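Of the protein chains in this complex, one is absent; all others appear in place.
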Amino acid sequence: MDRFVFLTLDGLSRGAVYAAFALALVLIWRAARVVNFAQGAMAVAAAYVAYSVATATGSYWLGFVVALVGGLLLGALVDRAVMRHVDHTSPLNPVIVALGLVLLIQAVLGMVYGSEFRPAEAPFSRGAFTVGGLAVLSPYDLFVFGAVTVVVCALAWIFARTAVGLRMRAAAFAPEVSRLLGVNVGGMLTLGWALASGVGALAAMLVIPTELGLHPHAMDLVFVSSFTAAVVGGLDSPPGAVVGGLIVGLLLSYVSGYAGSDLTPLAVLVLLLAVLLVRPGGLFAPVAARRV
Amino acid sequence: MSPMHRTARRGLAIASTIVLLIATAACGDDGGSGSSRGNVPGVTDTEILVGTHMPLTGPAAAGYSKIAPATKAYFDYVNANGGVHGRKINYKIMDDGYNPANTQQVVRQLVLQDKVFAILNGLGTPTHTGVLDFLKTNRVPDLFVASGSRSWDQPEKYPGTFGFNPDYTVEGKILAQHVKTAMPGRKVCFLGQDDDFGRDSLAGVEKIFGADGVAVKQTYVTSNTNVAPQIGAFKAAGCQVVVLATVPGFTALSIGTAARLGFKPQWVVSNVGADHPTLSKQLGEAAPLLEGMIGGNYLPMQNDTANPWIQLFTRINKEHNGNAEFDGNTVYGMSVGYLFVQALLAAGKDLTREGLLEAVGKGGFQGPGLVPLRFSADDHSGYGGERLTRVSGGVQSYFGPAYETDEADGAVNEYTVTPVQPPANGVPTGN
Partner (left out) sequence: MSATSAATPPQERTTAAAGRPGDPHRRGSTLLRHLAVVVVAGLLLLGVSYVVEPFRNFQLATVAAYLCATAGLTVLTGLNGQLSLGHGALMATGAYTVAFCQNAFYDRGVTGGSLLLVSLAAAIVATVAVGAVVGVAAARLRGPYLAGVTLAVAVVVPALTVTFDGVFNGEQGLSVPVEPPPLALGAYFPYERWQLWIAGAATLLTLLLLANLVRSRYGRTFRAVRDDEVAARLAGIHVARTQVLAFVVSAATAGLGGALLAVLAQSVSPGAFGLTLSLFLLMAVVIGGLGRLAGAFWGAVLLVALPDLSHSVTEQLTLSAAAAQRLEGNLPLAIFGITLVVVMLVAPGGVQGLLSRLGRALLARLRAGRS
């Protein structure tokens, strides 16, 4: 029983990060109908900037803020400089461009920072509180839960309650009509990219201290898990991304804990098949007429 | 568009491409280094061309990407001092990103296109395994492979392949022997990478403790960076000593994870993942967790500034390696370079591939290593032992004697011969 509790808590704290990162993927998918394969590399770039700022100033929090702002700007830049000019008639084209960006960003990071691991500091202790001899959550885990909750609530509020959120939704779902109604569709698209990239940067800042450290490829595996999470939840659904992230986090933890770390990829495939064969649009897909 | 046009164009496209490829191939022809004596590839009166494959990019590049430049720096130093028998060594480093498919391409390019004399210190078990047969058919000397796999020691099957690192089983035995004598009665557990590294290492540990002597055995895969479940299992079982057959990233991750679970066993780590500068850099502020960690090694410690080898290598690093950060990988790379120059000298002035292999097979090389190289006609494995290190006061240093053993059931023996001093000018003389 102790082990179950331990694995559950460990899986949830990992899952919270997957949730945030999956949310970033969902944001871009909803805004631009693009699965952004460059999300991981972009987030790592933001984390490297944070690293540079934090080492130069000695302040973790200054680096943290710079990472989020840097993420926002990088997202806007990628949209304005590259993605906007991609021919979207085939949805594969933006995917290939994103993969090209991954290679480019990782190579540039490798040139600037070298391919060594850099230490990623955690702002709070990662030592777990013990309750009755059982290690439970650490202050850092609580920080992760808090940060992800804030982001999820903030996004929900922006999209549901603010004018800009309404415009973004309109621009994504009916660009032509929105344009006629005077919505700056291009601007909303850029805003979507910026927001998603900012959330991605936050996820990177949260997850990298729990992993091997800062490295150009630091988010590769997180990307795979989070993409899975987004697909399980349904790419059109932000709540789906959060639930999907937690499910994937728990699954990975249980399987590594009870069956063996080498079986986790198989478990992920089984999860995907089990969910998608029953609900081909993910858990939170709108129960709509069959799309053809 | 009519199908006729389409077919014609397709034909045209294919034809034009082939012409293009021939043209590039023809251009590529004069790129290879001509051999003045005709029959020995890669050797002229003034140059020896040697190649290697290394991960310079990708997730495995951390640490390892520093090895080949260090070897190259040592060669540049030797070249500046007149070279070997008047020949300068040209070391061509190819990036394979630790992907066996890329290794296939780059090694063929080195052998078939660049016509290298030998492949030196190719890195990685999965990557290098794939080119063993190719190198054998082309009779290319395949020296000092950078991995502790036992695959390199197959003189009958691969007569041209020699290892460098102590194999993982030898290491596992030495680490376990220390645990058995210095910490008797403790509960011993094992975490290993889920491949030949972890497997061979565990085999060595179990040769000392017996199959039941290791209480909890866990594995990890590099594609899953959460080791909390494994470390949690150790904690739950009350392990007191944990032997790690891990790469540096996962050593740091395991120790960090254990600390946050409030679990503090004695760590005993393979030389693969025990380099203190690498680990402390990765752990950052958490580096004090490494205090007390026991590891193995077989080359001089990079922080031992009194060691004449380290003094030599530091100087070369400054002069020929852009004063790159000096760590265990630098020492490793330069030691490989030193050994290769020794082998070239032993092969004599009339350098041939057969002559080189014969010279290496004779063995007897004395260099920076703390334990003997085992090279002989029927043994192609590299270093035959290790000495233990401990981190104390933030400094990793050797303690106790060096040990040597075999990968079978032989005893773990002390090795008492004192290491040799480097030659005055840092370039080996013929032996």
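By written order: A and B. Residues from 1 in each chain.
The criterion applied here is as follows: contacts are C-beta pairs under 8 Å (C-beta built on N, C-alpha and C of every residue); 3 or more make two chains touch, one makes a residue touch a chain.
These numbers come from a predicted model, not from an experiment.
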Decide which residue listed in A:Leu9, A:Ala47, A:Val97 or A:Ala120 touches the omitted chain of the complex. A:Val97
Which of A:Val69, A:Val108, A:Leu134 or A:Ala174 contacts the chain that the document leaves out: A:Val108
Among A:Trp193, A:Phe227, A:Tyr254 or A:Phe284, which one touches the chain that has been omitted from the display? A:Phe227
For chain B, which residues lie in contact with the unshown chain of the complex? 1-4, 7, 9-11, 13-15, 17-18, 21-22, 24-26, 28-29, 56-57, 61, 65-66, 69, 73, 93-95, 97-102, 104-105, 108-109, 112-113, 125-127, 129-134, 137, 149, 151, 194-196, 199, 221, 223, 320-324
Absent-chain interface as seen on chain A, which is shown: 29, 33, 35, 37, 82, 85-87, 89-93, 95-97, 99-108, 110-112, 114-115, 224, 227-228, 230-232, 235, 260, 262-266, 268-269, 272-273, 276-277, 280-282, 291-292
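Please note the rule applied: only the chains that are shown with their structure count from here on.
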Interfacial residue positions of chain B with respect to chain A in the complex: 56-59, 61-63, 65, 194, 218-221, 223-230, 232-233, 235-236, 248-250, 252-253, 256, 259-262, 278, 281-286
What does chain A use to touch chain B in their complex? 2-3, 6-7, 10, 14, 106-107, 110, 114-121, 126-128, 130, 135, 138, 210-213, 215, 217, 220-221, 252-253, 256-257, 260-262, 264-265
